[in-house]
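Pasting a structure here, questions to come.
The complex is shown incomplete by one protein chain, all other protein chains being positioned as in the whole.
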Amino acid sequence: MARVLLFGPLRDLAGWRERQVEGGSIAALRAAISAEDPELALALAGPGVQVALDQALVRGDAAVGAASEVAFLPPMSGG
Amino acid sequence: MARVLLFGPLRDLAGWRERQVEGGSIAALRAAISAEDPELALALAGPGVQVALDQALVRGDAAVGAASEVAFLPPMSGG
Amino acid sequence: MIRLTEHPFDAGALLSEFSAGRRETGAIATFTGLARAEQGAAAVLELEAYPGFTEAQIGRIAETARLRFGLHDLAILHRVGRIQPGEPIVFVATAAGHRRAAFEACDFLMDYLKSRAPFWKKEHGPAGARWIEPTAQDHADRARWDHEETAP
Partner (left out) sequence: MIRLTEHPFDAGALLSEFSAGRRETGAIATFTGLARAEQGAAAVLELEAYPGFTEAQIGRIAETARLRFGLHDLAILHRVGRIQPGEPIVFVATAAGHRRAAFEACDFLMDYLKSRAPFWKKEHGPAGARWIEPTAQDHADRARWDHEETAP
């Protein structure tokens, strides 16, 4: 269980910005999202999408706690 | 006759900043200054000293009118 | 000072505050980025940040700039939310002993902010809204700093 945040075009694609998702790892969160919205799960795995766990960038999989915040960050556009 | 202006170290050397000097050309002004203060005249002919006649830079000699302003500008230091 | 704001700001007031009381700083450079009106054809910009993360990531680059250019201080204020044409988007100020360091650090920070900072930018134009990616020029500007030696 973690709080999942989406930004930029990912948010528009999903139709939501923030949601509680079941799963004890980032991979489990991706699977839970895929079960409900495969198109979104594909976009989350897309090129240039970075993942931040509790505001720190992580690569690959990582364990997430119940109070964790997992953000999917599409390519950043700069200001 | 012209109003002669000195700037920077030339002013310190001469002990004056502005003076009426007799002469119908820049060369005549230099001669008049030399008769009174040869050291200053030498400095006015020194490397990098530019001459402005009525606020426009001139090279070599030029005629000066009675209401003319002739400025001797030592190398500029920037701000 | 690294801060995000949802409101228009006066770059001059920020510069007054930034320059006050400096005794050993010889050089302050600033940059203000404004949304151009494009003679009325401009889209409204919408900038999204990840609050906390965005400031922290900018802070890391700011620390790099501080060390690389020997800055005495720096300030960055960046708009988020909807930005109308003519409004300021970003203000960067750098303070250093000498002008080359202040200029280069300001330029460096802007190249980073325009190309890689954690913002997502949407344009709301007459033909609808679209998400913007950095331009090739933005990437080229930033890449200048990857190999270039800095003047002492």
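Labels A, B and C are assigned to the chains in the order they are written; within every chain, residues are numbered from 1.
Here is the rule we use: a contact is a pair of C-beta atoms (placed from the backbone, for glycine too) under 8 Å apart; a residue touches a chain by one contact, two chains touch by 3 or more.
A quick note: this is a predicted structure, and the numbers were derived from the prediction, not measured.
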| item | value |
| --- | --- |
| Chain not shown, its touching partners among those shown | B, C |
| Identified contact with the non-displayed chain, of C:15, C:44 or C:132 | C:15 |
| Contact with the hidden chain (one of B:47, B:60 or B:79) | B:79 |
| Selected residue (touches chain absent from view) among C:2, C:27, C:44 or C:132 | C:27 |
| Absent-chain interface as seen on chain C, which is shown | 10-19, 22-39, 85-86, 88, 97, 99-100, 102-103, 106-107, 110, 114, 141 |
| Interface with the unshown chain - residue positions in chain B | 5, 7-9, 11-12, 52, 55, 71, 73-79 |
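In the analysis below, only the chains that are shown with their structure count from here on.
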| item | value |
| --- | --- |
| Reference chain C; chain at largest CA-centroid distance | B |
| Distance between the centres, which are taken as Cα means, of chain B and chain A, whole angstrom | 76 |
| Interchain centroid distance [CA atoms averaged], chain B/chain C, Å | 50 |
| Junction residues of chain C, two or more chains touched | none |
| Residues within chain A bordering two or more other chains | none |
